[in-house]
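Missing here: one protein chain of the complex. Every other protein chain is in place.
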Amino acid sequence: MRQASDILTFPTAGQGLTEITGELAAWLAGTGLREGLLTMLCRHTSASLLIQENAAPEVRGDLVDWLDRLAPQGPHYRHDDEGPDDMPAHLKATLTGVNLQVPVLSGRMALGTWQGIYLAEHRSRPHRRQVAVHVIGA
Amino acid sequence: MRQASDILTFPTAGQGLTEITGELAAWLAGTGLREGLLTMLCRHTSASLLIQENAAPEVRGDLVDWLDRLAPQGPHYRHDDEGPDDMPAHLKATLTGVNLQVPVLSGRMALGTWQGIYLAEHRSRPHRRQVAVHVIGA
Partner (left out) sequence: MRQASDILTFPTAGQGLTEITGELAAWLAGTGLREGLLTMLCRHTSASLLIQENAAPEVRGDLVDWLDRLAPQGPHYRHDDEGPDDMPAHLKATLTGVNLQVPVLSGRMALGTWQGIYLAEHRSRPHRRQVAVHVIGA
């Protein structure tokens, strides 16, 4: 039994979802672990991680619009240090969460057929985002 | 230290919550692990996992109604490949999440007194859903 960990960095293009399944799979392959548990932590409070459909791109657009409806910009926030997209970004990151775990089976993430892992950028402008990754197993 | 993993399949009766605590406890007991960490991943994008009260059944009905209010059906989605319950199901799965982790103490899941583990079906019709399970410990 052994473990590996790292901090991966991903650029985002502003508000929206960036699929990072391939980068995570490559990192996992590099560890040589075949059976175990992969954990990810987005190290930010206005970006997050989620698993969603990687087939129809419309799903991502609808998801971003829905988050905008649930956490709209507006004058009703106390916190607006970094502009009108600041507090809504914190709320969207809270709703979607900053953690994911995926069991590893036969050297691969045990994702479903239609599941992809997405880094969700909730700020308007592009950022560089860090994801801490950890795997433990054999 | 050792680990075990599996893919469990559960039928759902259409939209609603199905308690799977007992099935998970039985699988865990079969591994013989006494101390460790149990992880679950729902391998779908329109079903999810959550921990909620397993005493009052009204909680489940109110929870399902609340998800319907937050992610209502309607003509405002781009994605409707599989009908009007399709995109709302993706949104509800995103809100509730597809991952759970429970520490294992003395051979049992360290759940609180009132906590049960639920598979949440967000599509209208019954489905068969897969949950990847992994435990590591001693």
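Details
Order as written gives the chain letters A and B; numbering starts at 1 within each chain.
Please note the rule applied: a residue touches a chain if its C-beta (ideal position, glycine included) is under 8 Å from a C-beta of that chain, and two chains touch if they have at least 3 such contacts.
Since this is a predicted model, take the numbers as computed values, not measurements.
Listed residues B:D6, B:E53 or B:D80: the one in touch with the omitted chain is B:E53. Panel shows chain A; residues 1-3, 5, 7, 37, 39, 41-45, 70-71, 76-79, 81, 87, 90-91, 93-95, 97-99, 101, 130, 132-134, 136 of it touch the chain omitted from the view. Mapped onto chain B, the footprint of the missing chain covers residues 1, 35-37, 50-53, 56, 58-59, 61-63, 65-66, 70, 95-97, 99-103, 105, 110-115, 136-138.
We take it that only the chains that are shown with their structure count from here on.
Mean C-alpha positions place chain A and chain B at a centre distance of 20 Å.
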